[in-house]
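Only one protein chain is missing from this complex, and each of the others stays in its spot.
Take a look at chain A:
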Amino acid sequence: MQPRHGWISTVLTHPRKLLVFFLIIWGALGAGVTQLVFNGDYRVYFENDDPHKVAFEAIQTDFNKSENLSFLIVPESGTVYQPETFRLLYQLTEAAWQTPLSNRVESLANYQYSYADNDDLVVTDLIGADAVSDNDIAWVRRAATSTPEVAGRLIADDGRAAMVNVTVQLPDGDPTAAVSRITAFARTLQKEYSTQFPNHTIMLTGVVVLNNAFSEAAQRDASTLIPLMFVIIAAMLAVLVRSVFAAFATLLVVFASIGMTMGLAGWAGLYLSTATVNVPTLVTTLAVADCIHIIVTTRLMLQGGMEKATALQAAVRQNLKPILITSITTAIGFLMLNFAAVPVLADLGNLTALGVMIACVLSLTVLPVLLLLMPFKRPRASQKTAGFFDTTGKLVVRHHRRILPYSALLMVLAVVYAFNNTLNDVVVDYFDSSTTFRQAVDTKSDYMGGMATINFVVDTEEEYGIANPATLQKIAVFTRWLRDRDEVNHVLSFSDTQKRLNQNMNNDDPNAYSLPREQDLASQYMLLYEMSLPYGLDLNNQINMDKSALRLVVSLDNLGSKELISLEQEARKFFKKLAPELTLRAASPALMFAHIGERNMQSMVAGTLLALVLISFLIVFALRSWRLGLVSLLTNLIPAAVGFGIWGLISGEINMALSVVLSMTLGIIVDDSVHFLTKYQAARQSGKDAAAAVRHTFSTVGVALATTTVVLSAGFAVLILSSFLLNADMGLLTVIIIVAALIIDLLFLPAFLMWLDNQASQHKQGDFT
């Protein structure tokens, strides 16, 4: 026995002491989990000085907050203009004021419509308590269709659907609890009014419902699919290594790694976010891989006739170097996430790095001890799988000249298709059509357009500046420009209200539907209208306190991040030309996410690619071989390229979750190539030629690599069942990449190594290494 590995025999001679020590540490660290709080706030994705966050918060300060919840009402009869629907709208609008944290409720029923009555300006609700006569309905229809603030926003242009829109003021900090309270209340109303008005479909949409759908989807998967994933991983493991106890020991190591990591996170005062909840999954992949290497090697040794304790020692000795290299390089790779634009991704990286190292230590100490204490016997007849890898190894050696060009061609193809992918986040696409949220969004799309909005704020930087006729004129032009765009469904613009007031003040003369020509007149119209509005329907959502800035609320189709950003930029360009003296600000949660998503996806993908390159350089040092390091660079990058190539074929859209997949699979990709290369190098150093070394490597690590891949693929495949497409896509792409990594490492890598060695021996006639 090599003296430098003396520790493992010490460990194996005092197994119970080690186990007690392990349980104490697990308990102490794991207890930190109780300190963890979940923060579902989307703002965790942004740094405090993020320009888009700052812009959005400035708008939230100047105008009332715009987080909303909407009731979409679709009457079966095909028209809202009927007594029954009017009653529903009136009653639901009243009831919606009881929504927790609400401070504004808007609908066709309570829209503050103005008209002239002799010399008076009447400002009134569109639908009164029992105003459902034919005359009333005809009057409302006329008013609604001729008022751009109503048509297309509170009622569909064709009158087939209507909205009751509730604005809520979410608390600072974590809004998760408030969001679920608000949604629960809205659902009660939805149920109540659906039974009371049976000929109507009532659905819920809006930012609050979206937030709620997010946390509900995440929780649903966390309580069903994730446990199922662990069950499948354990079951597959038990079948493949033919030992329930080995599977149990692996699961124990996995849970301990996760428990200690998350516990440390808790003690360190970190919080759980929608990003850091991925840490357990990431840690799982490498912990499983580490354990499988030890288990499979031990089994091989046992089959070779070794005694159990000796077999375990030998397995640890053989795998120590590759497991250490894989873990350390992967950890360093994850630490790279500290350079990502998003603060929570740094937490994700640090925690995963920590978890990977914990898994490394546990798989080298606790796992052998568990296997020693548990009945992990020599398997009876299991030469089949090993025999399969022997044969495959021989086939690869024989056909390596043919494999190389074919695989090279496939890879080039994959890379070409990888360029098919575009980074694009369409938030509502995260939910598949079986979810009620997606159904509501799709129904709303059919009748009234999507749920994305952008706030454009025109800032004059002087008191009452928005009453300036020239400014108002430009705002009207900008409004028209926005309305002319295909992706824009509605623009709420105060220039329309000014026109109507001017008409009202001129005895409702339709020819006077135009902007007032003097500033003081515009200001006084505004004052008059403002003084006529009841609680919760004031103009502060459109006009700021000193009337220096005006907000346009633009409702859009359900655009992806790319289209959102391009609309924003074109609008800015148009406005700059139109009104160089005015400032235009644009912000909304959708836009914030579009920007952060773009930046985040770029930094995530670039960061992970960079990490893979860095890891390859570390492998150069670890294996003390330039050549093998460079080879590992290829085998590390190609699986990602192939994975994304296949993704480019089947989908082509990469969202925020998919950009995480690369870092998720990073550990496995590196594990595959490191283990193959170390064993290959060891074989070469022991004097075997390239062909013999490849055959040897196949028979030693082939089983382990294949087992890891099958086990993890089966586990991640469970996620494909999720109705939360974010998780489903993530599961699918992970499976694609780790399978691709295995195939590449078992076919391309050996062929490439043999080709390289042949080249080298032809040129140098010298030794490799």
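In this text, a residue touches a chain if its C-beta (ideal position, glycine included) is under 8 Å from a C-beta of that chain, and two chains touch if they have at least 3 such contacts; residues count from 1.
The definition used in the following text is that contacts and distances are computed from a predicted model.
J.: The chain dropped from view, which UniProt name applies: "Energy-coupling factor transport system substrate-specific component", "HIRAN domain-containing protein", "Multisubunit potassium/proton antiporter PhaC subunit" or "Outer membrane lipoprotein-sorting protein"?
T.: Going by its UniProt entry, the chain not pictured is "Outer membrane lipoprotein-sorting protein".
J.: Among A:77, A:146 or A:169, which one touches the chain that has been omitted from the display?
T.: Residue touching the chain left out of view: A:169.
J.: Looking beyond the chains shown, say which of A:373, A:408 or A:527 touches the absent one.
T.: Of these options, the touching residue for the absent chain is A:527.
J.: Among A:491, A:505, A:605 or A:719, single out the residue that touches the unshown chain.
T.: That would be A:505, which touches the missing chain.
J.: In the whole complex, not just what's shown, which of A:33, A:123 or A:207 touches the removed chain?
T.: A:123
J.: Suppose we count only contacts with the excluded chain; which residues of chain A make the list?
T.: On the side of chain A, residues 61-62, 64, 97-103, 119-125, 169, 463-464, 467, 505, 518-521, 523-525, 527-528, 530-540, 543-547 touch the unshown chain.
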